[in-house]
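The complex is shown incomplete by one protein chain, all other protein chains being positioned as in the whole.
Order of writing sets the labels: A, B, C and D. Residues in every chain begin at 1.
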Amino acid sequence: MKKNSLPIIGLVAGLVLVAWSIMSSGDIVNFLDVPSAVITIAGSFCALLISFPMKTLIKIPSMMKMLMASPQDDRQKIVDIFSNLAKKARKDGLLALEDDIGTIEDELLVSGLQMIVDGVEPEIIRDIMELKLDTAERRHKSGQDVFVKWAELAPAFGMLGTLIGLIIMLAGLDDPSSIGAGMATALITTFYGALLANLIFIPIASNLSVQTDEEMFTGQMIIDGILEIQAGSNPRLLEEKLLTYLSPEEQKQLKTGKVDEKEARNYE
Amino acid sequence: MKKNSLPIIGLVAGLVLVAWSIMSSGDIVNFLDVPSAVITIAGSFCALLISFPMKTLIKIPSMMKMLMASPQDDRQKIVDIFSNLAKKARKDGLLALEDDIGTIEDELLVSGLQMIVDGVEPEIIRDIMELKLDTAERRHKSGQDVFVKWAELAPAFGMLGTLIGLIIMLAGLDDPSSIGAGMATALITTFYGALLANLIFIPIASNLSVQTDEEMFTGQMIIDGILEIQAGSNPRLLEEKLLTYLSPEEQKQLKTGKVDEKEARNYE
Amino acid sequence: MKKNSLPIIGLVAGLVLVAWSIMSSGDIVNFLDVPSAVITIAGSFCALLISFPMKTLIKIPSMMKMLMASPQDDRQKIVDIFSNLAKKARKDGLLALEDDIGTIEDELLVSGLQMIVDGVEPEIIRDIMELKLDTAERRHKSGQDVFVKWAELAPAFGMLGTLIGLIIMLAGLDDPSSIGAGMATALITTFYGALLANLIFIPIASNLSVQTDEEMFTGQMIIDGILEIQAGSNPRLLEEKLLTYLSPEEQKQLKTGKVDEKEARNYE
Amino acid sequence: MKKNSLPIIGLVAGLVLVAWSIMSSGDIVNFLDVPSAVITIAGSFCALLISFPMKTLIKIPSMMKMLMASPQDDRQKIVDIFSNLAKKARKDGLLALEDDIGTIEDELLVSGLQMIVDGVEPEIIRDIMELKLDTAERRHKSGQDVFVKWAELAPAFGMLGTLIGLIIMLAGLDDPSSIGAGMATALITTFYGALLANLIFIPIASNLSVQTDEEMFTGQMIIDGILEIQAGSNPRLLEEKLLTYLSPEEQKQLKTGKVDEKEARNYE
Partner (left out) sequence: MKKNSLPIIGLVAGLVLVAWSIMSSGDIVNFLDVPSAVITIAGSFCALLISFPMKTLIKIPSMMKMLMASPQDDRQKIVDIFSNLAKKARKDGLLALEDDIGTIEDELLVSGLQMIVDGVEPEIIRDIMELKLDTAERRHKSGQDVFVKWAELAPAFGMLGTLIGLIIMLAGLDDPSSIGAGMATALITTFYGALLANLIFIPIASNLSVQTDEEMFTGQMIIDGILEIQAGSNPRLLEEKLLTYLSPEEQKQLKTGKVDEKEARNYE
């Protein structure tokens, strides 16, 4: 899996920025308060325990690790793979594809090829592959939902903490000079809730959603390719069709990188 | 029905956390106010009485009990059941499945098998089973809607209570020193509304929605399985298809747990 | 039309609660202010005059009367009716159903039966009945939209009133001791807006939406039944299919209440 | 086009109400501030210049004029027209409809009739007429979007104005006695933004949306009618079908108003 260090850079830079912003005009000690952190983080996590089954919640660490993965969008390589598979299938028949199954990493592509080799009918291949894709999307989505919900609940528990602080402060308003400090303490949970939501949970949910989206699009491309290969399509037309899944820039890259290959093909 | 104590743990832990947070810097007595609780809870419940028919509202206690149920997602067992049914149907014919109906718990699966045994046509089986699923989803959703609406109305009535408190306080502002206590009292209804919504109603609605979603997905898997069995599909292909409804981890578990079974099958 | 007094009870109880909450700590006279009521209610109604055609607005009183109606969801009776119609049609032919048309109240069911008797083709019957249902849903929805919009506009005009009050108070801030009373008066429009929206308009919109939803579901059941009768389906299978529109509890009720009937049927 | 003065009445009444509400307790001069109006109205309009192409923005005046139009929902007249066309087509053939084209105003109906007379095939007539309807809906929607967006941006620029006022006031807080007046001035832009959004832009967007919706429904009715006429349907069945597009009240009106016509028909 390709590494993507951008999210880590963003997270660290964001925290540094906030810390710098605090220190440039005040004392960061005023912003560190364990009880406030507990009510905001642990409180919203308790609400998550009610909201989701354990099966989903234990995915949180692995989803956070996924942050560092690049979206699965190397569609140029997939065009190449299919191009070669199509030529081979034309020359040696569909059964010859069995040898290639071991060399390919993508799980969906492998399962599709296996079904071609097993002689499964096209509609069933399409059904099973689309079902695989749907199941994967559903699984990813249930993980994203946790972060979306957390992004809603963290500021809500931050506000609850602020309300608790305000009520306590106002109820014991003997000493007006303590209002400032009391308000400051009360606002820290709101600050924690807003920081967690906007720098961590919302961006994570967004990142996972982009990754799922790219994976689904690539999956659709793979299903298209598998069905074309089974139908015995012309390799050039297959390539043409799969290329439409690429952006113009990706297409250009692929074409310039393949000049010699193309020349070679002219002599076939 | 499998028990799931997670939501109860989450709810109790959340309440303990909030209580601890209050007591660590103030007096919890300031946060207990019966009239405030009445306006927030009973007021929003009055609005629910206008919003939903009695038939839906009396489901509230049973929906709360459902919280403790695990989502109906033991899809590995369903693969096993269908695998056995498919083999039996191949060997002894569809009518032989009648004996199994009594041993199966899932209501949808039973009704599907009964229709197979009764010789109902595939399209009608699909129609009736999908209609059953839709009706169940509709019924579940009408229960969830109550909690979603309550989660909106509780903070709204909390705010109404706060407005009432503020107006009374401001109207009789003879004694400026009483402002603090008045504001504190006024804010308690907002606190109640936010606590009810974020720790109870929103998480319950979310939990029920996840359960419905899992049940619908399992239901779709059962419909698929029933139709494949009636069509006399190859047991191995049926198993392959139903496995796509499982996550990779569930598939792995199922396979490792079935090694000996598989070896046995090799000698069939 | 069955009466449903629940919404009235909810509305009255809600108003009593709010009044009690006010009177328990203050003077209700402070909460009665005609100009505030005018700007909130009449102001938002002016915006409704711009938003909707007269044809829709004059439905407001009749929609409010509909609040007291039970949702049209007596689906057990419909199963009975269709069960009898199907037996009769089997014995005496479709034309014999003409006699029953006069005894049935439901307008959609009557129109469907009439078309069966007139020998209209199934696809046209389905088209016309679904169009009838769509037109009814559209008409109901346009009425609900008024309350949904009103629920948005009432708090907005409440806030406008509060802004007006605040600006006037702040502009003439000669006497700081009058701030309290000024703020209290300003907040009353916000209070009115929130009360109208959350105790009246939002619940009404929700109630009407549930009623429409139940009516559409019943309508779909009737269309299904009409088409099965025209197709000459087996009465038992028809009943089985229509029963899937009922909840498990309703099915149980229907079955226990029909034991003797069923025994009788065994001797047919 | 029928006139509809309701929106104008609503707008004027709303403005009078707001003015009365201001004058009953304060001085309206405090609410007239040209710079505040400029930042709210012109500022949000600048954001619209970025958001939409000129082609869409120049439609604003004509859309405002459309406010005064009645929704195009005289579906009783359309039933009459189709009823006559169907009878004529039965008696004299489809080509005889050419004479009626000149007498009909509705552009969609005319284009449909012209295609019938030209002998265009049914699927193509349906395609072209639905495309016409889609294009019209798209065009209307792009105009509504302007008001929807403006309704979001006006309060946002009102808040920007208030922030500017607050910051200036707080930065130069030499004279605490000027706080009141400063705050009042700052709040006026919020007041303008809320008034514009809730009394003007939101209701206009809603009004236009209702008009579009009615026009689309009427358009669907016209397409249905055209296709039935071309198919040579029975005039009575055609009328029956088109009547389902009318509300029960409209149907009743149409029927009572046509008693004599019906009697006449009995002698045909």
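Side notes on the structure shown:
Just so it is clear, a contact is a pair of C-beta atoms (placed from the backbone, for glycine too) under 8 Å apart; a residue touches a chain by one contact, two chains touch by 3 or more.
All values derive from a computational prediction rather than experimental measurement.
Contact with the undisplayed chain is limited, among D:110, D:128, D:237 or D:254, to D:128.
Check A:67, A:94, A:120 or A:254 against the missing chain and you find that the one touching it is A:67. Within the entire complex, the positions of chain D that touch the omitted partner chain are 35, 38-39, 42-43, 46-56, 120, 124, 127-128, 131-132, 135, 138-139, 142, 149, 152-153, 156-157, 159-161, 163-173. Seen across the whole complex, the unshown chain contacts chain A at 4, 6-7, 9-11, 13-14, 17-18, 21-22, 24-27, 30-31, 67, 70-71, 73, 177, 179-181, 183-184, 187-188, 190-191, 194-195, 197-200, 202-204, 206-207, 210, 217, 237, 240-241, 244-247.
Rule of thumb we're sticking to: only the chains that are shown with their structure count from here on.
Any chain that touches chain B and also touches chain D is listed here: C.
Remark: rotation between chain A and chain D after Cα superposition is 145° (nearest 5). Look at where the CA atoms of chain A average out and do the same for chain B: the two points lie 26 Å apart. In chain B, no residue reaches two or more other chains under the touch definition.
Chain contact topology: the protein chains form an open path, each linked only to its neighbours in the line. Across the whole structure, chains are in contact as follows: A-B, B-C, C-D.
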